[in-house]
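For this depiction, one protein chain was excluded, whereas all remaining protein chains were kept in their positions.
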């Protein structure tokens, strides 16, 4: 059975991740265009995906939701390294290549920010982007994330050392942005 | 469900190894023409193959991928004895006999080199070939591997002691070769 | 799925032993004409056979293969008490009664000798035959095994104490025989 | 038995952490002046410390060493979140209050940098400091770490939200510094 | 109780490794001058050493013996990656720094060769030496090992990539050397 809607939006919704999504997850987590910006270099078999769903998706560190557009899965959005006491977490997401360019990532990340700040009472969200991944940086900047640092030569991509950009967004900033957009 | 594409190429692709591939793996891992160049002398039952898939394919030491041509499995390619800190691993592969002679092994090994050097950030790949296995040596030499040593009388093949040849390829060499081919 | 061919021959092939062979194994391991020359006096239930397949066939001491003629199982061939360091093992086999008299045992044992000497690098094979089991002694003698000893009154067969004959074959003898046959 | 010297230095040495150090670890990990700059808010019982020693100190993620001055324990130095493939890790340390002000932290961190770059072949080390912890920032700056970012309001200290400073040091920078000091 | 003599020699003997040797092993396995030529970068606590003794020393892959001079431990000698069927293994050893320069390593390695070839029936021994470790290369060359290959840039030592030298010695070569020395 398809996942239930956890956080509805205009064009996309964030749904629970279910066994029926395994094939979607497996295909894209192995796709180099999806996994390389995430720094993932291990193949994921059907059994790996099932274990990921059981251990990570159902685990207690953050949350993982399926991004759906018109009812079909188009990607994944997640909070991880959540520290409830400090009120911080990291935000992550990926989209299937056929869903790129439609603004789905931005809408999905925005929904997850709303959930994080309004429901989980977080104070700030962090995100990291490998240097050169402009699509991902654009999503963050549209949501109001500020570039807060550049960890020099902290990752290897395409055989070359690159910097890792650190972004941050505070709850009050996100709320101010929302009001600005609502005007 | 068939394996997902992990590393796509022109004529062959490297896919995840799944339960549906067990029969293919079992048939060829028992075939003397396939297993003898690998030094394998133990029969592999269906249960052995399932355990191999669970323990080795899904294990954390290196990676194992199915070589597919036109969507059908034709062999296996793997990295093993990977030491991420030293940046080294060993490369291995085998093809089903009906797929010999079409250059599939060379293309599959080249794809795995690209993954190893560009994504896994390895510095060097090693390979070992039993003396007399010219087909395997040819694949390595086409990719730019250099013969670095000859371990005298280190294996037994066909009832006779033979040398084991040691090959090595550095990331910068592979990249220079790639550029040369691209011209 | 039926077992894979591990060692192909002219009329018989040696295949991996699979769950689908349990019924064949159970029927013949309980048949007195098969089990008595092996000194087996315990009934083997379906569960016993499954455990045997899991523990002995998949175990690491020697190897066990199904003898097939025209694709159908006709018996079992095995190496046991293998000592790789000393380069020795014992050879054993049995045939279903309906397959007796066609030379299958000799061809199967010969295939296993070839595997033992050429691939497993063994130096010698031993075999033991209960006094009076002329069919089994004939198989060994055709392969070039020499009678090396007679352990007096070492077994009980048909209610009588009998001697156990010890046979041995060295790798170089088997190879010389092979060349003689090839002429 | 007291820990063995793993990395010797002029005034301090880095030693293995042993059961005999539990009392030292417990006393200081509970001390607010030590644990607050580390963001630690949970009491550590003797059993917690023993579990920490078994799971973290003996674990495979990074390494943990006792800082000793004149043979006596004065603090702890550690690498964590080590990613051998990317060649990165985070550096951490703490000193017992009675050992502050003698430069032990700087010497200990320098020894750990030398180990990280020369033996573990790491490419870069990261460190994080809570805004206002000038002592810790001084240690990093003496070693050549550069401030690479400021994660706004990412921690809570003394009841106030503060920024977390991110520092980084590359292997080649550390080596150039070492040569400069040697002159 | 101190270890029993397993292989006696003129000045050194090879003894079983016992719990009473843990302190000796821990001190030297952490000492950078001992562990760096072995490529070991992890601290070894008392618990690690006890686990090593239980899992490696008592394990079934090769063998590990204490090198003693005048009854006192001075180092460790071991065979690993032993493949009895192929008749090959790798030789390793280390000496405590205070025992360097007395020829103990050569005598200990020679005793282990004698055990490997005469008792374990091995056909060849391999050894690997990091480029620049002349002391270890000298030991091997005195025993008659030949340099068989040079794996380019296969290890990192002192922050620099170095080659790994591969050495090999055949049983018949060792025996001829022994006779030459006996003259």
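Residue numbering begins at 1 within each chain, and the chains themselves are lettered A, B, C, D and E in the order written.
Simple rule for what comes next: a residue touches a chain if its C-beta (ideal position, glycine included) is under 8 Å from a C-beta of that chain, and two chains touch if they have at least 3 such contacts.
Bear in mind the structure is a predicted one, so any value in this text is a computation, not a measurement.
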Touch with the omitted chain, as defined above, among C:11, C:27 or C:152: C:152
Interface residues of chain E (partner: the chain not displayed): 1, 3-8, 15-19, 53-54, 57-58, 63-65, 115, 117-121, 171, 175
Touch residues of chain C, complete complex, unshown partner: 39, 41, 85-88, 123-124, 126, 146, 148-156, 161, 166, 168, 170
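To be clear about the criterion, only the chains that are shown with their structure count from here on.
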Whole-Å gap separating chain B and chain E, where each centre is the average of the chain's CA atoms: 32
Residue list for chain D, restricted to those that touch at least two other chains: 85-87, 120-121
